[in-house]
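Note that one protein chain of the assembly has been removed; the remaining protein chains are unaltered in position.
Let's turn to chain A:
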């Protein structure tokens, strides 16, 4: 299986002296193409930090993180930004969308920022997959929480990134909307051949995944490939 994102001995330390916190303590992990990974662990175990470091949103204290064969540690802000724009997708727990842009514009935002022509056929497929074809001209404020998160997934898929990181994408949703979003991510992996890494607290959500990684105190304590 082709590795699209990997960390080797990844360490992240916040603060110094009294307030020093080791958020990640030598994590080594790799995510292969077409894999749907769930990351679990108690609050404060370093799940978000791991996603941020591997996605190029945060700096690394030591070790290495790669997207494809690009080492993130050595990249300046401009290269990191371009990498996030073209090769990585995100879904945050909340506030994923620009309030001044309508649904369609939010979906194509990373493409527009890069000045890339959207692949119409692919976009149509993504949008129909997330089921928002009739909401394209609505502003985020006019959409429900579940619709907003589905839109965020569409945005993450639009640029055909090598990997999508989702940090508790269903954390703010009721169970039905949450299930819809999970189903969508699952479908993205199966139908669109995406790679998804998702943080979740919900064992039922983890059940959708191919693989479940457990973190505790900034270390990988369990890594199970499921059925």
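As a convention for this text, contacts are C-beta pairs under 8 Å (C-beta built on N, C-alpha and C of every residue); 3 or more make two chains touch, one makes a residue touch a chain; residues count from 1.
Quick note on the criterion: contacts and distances are computed from a predicted model.
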Query - Undepicted complex member, UniProt protein name, chosen from "ABC transporter", "Glycolate oxidase", "Hydrogenase iron-sulfur subunit" or "histidine kinase" - result: "ABC transporter"
Query raised in the report: Looking at A:15, A:114 or A:226, which residue reaches the missing chain?
Result: A:114
Report summary line: The one of A:33, A:66 or A:82 in touch with the missing chain is A:82
Query - Touching the absent chain when the full complex is considered, from A:3, A:101 or A:136 - result: A:101
**Report entry** Touch residues of chain A, complete complex, unshown partner
**Finding:** 52, 57-58, 77-78, 81-82, 84-86, 90, 92, 95-101, 105, 109-110, 112-115, 155
